[in-house]
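Here the complex is missing one protein chain, while the rest keep their positions.
Coming up: chain A.
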Amino acid sequence: MKLVIINYGAGNIKSIQFAFKRLGMNAILSNKPEEILKADKVIFPGVGQAKSAIKMLQGSGLDIIIPQLTQPVLGICLGMQLLCNDTEEGNTNGLGVFNVSVKRFSNQVKVPQIGWNSITNLKSKLFNGISENEYMYLVHSYYAENCKEAIATTNYNQIYSSALQKNNFYGVQFHPEKSSYAGEQLLKNFLEL
């Protein structure tokens, strides 16, 4: 199997590569459209700021390529948010795969949310072997609203979508590569999709 992690200059992608390595899978880092198109599975990572991330994608034409992919794609953290319609972070338009908007947490809670929170209403093969209310590690100031495409929800001030799915596209707000054994199980499930 050929697994590609999209390397467009956003965030700590080494950790994702290492997590797959612990599962015995060598992931390739690439920003080349032809290599990404040929992959069996694609990881779309992202840490940092939405607007600058979209600009980096546009710079290499990946903003056009990514929504057209037909193999399983997993967006992680900002990667998931960029697959949504739009985000309040820098009033940025997303890639429009998931039909939902990304908002900023209100100041009624501490922002960013940092730490382990539980995921509930699990609705996908991505969560095989992962129990309801399992804890995952999250670090974020913006969230995707609860919506029809949610395959997991989390509560922080309100219920929001902590995982999304539409056709071959999956997105998780948490960091499976940093979420201990439950996170490793999710990455393993993604490889088995």
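A few remarks follow.
The rule is short, and it goes like this: a contact is a pair of C-beta atoms (placed from the backbone, for glycine too) under 8 Å apart; a residue touches a chain by one contact, two chains touch by 3 or more; residues count from 1.
In this text, contacts and distances are computed from a predicted model.
Of the candidates "Calcineurin-like phosphoesterase family protein", "Xanthine dehydrogenase family protein molybdopterin-binding subunit", "Imidazole glycerol phosphate synthase subunit HisF" or "Branched-chain amino acid ABC transporter permease", the chain left out of this view carries the UniProt protein name "Imidazole glycerol phosphate synthase subunit HisF". Across the entire complex, the residue among A:Gln49, A:Asn146 or A:Asn168 in touch with the chain not shown is A:Gln49.
Within the set A:Lys2, A:Lys110 or A:Lys148, the residue that contacts the chain not displayed is A:Lys110.
Across the interface with the omitted chain, chain A contributes residues 12, 14-15, 18-19, 21-22, 47-49, 107, 110-118, 135, 137, 139-141, 155-156, 175, 177-181, 183-184.
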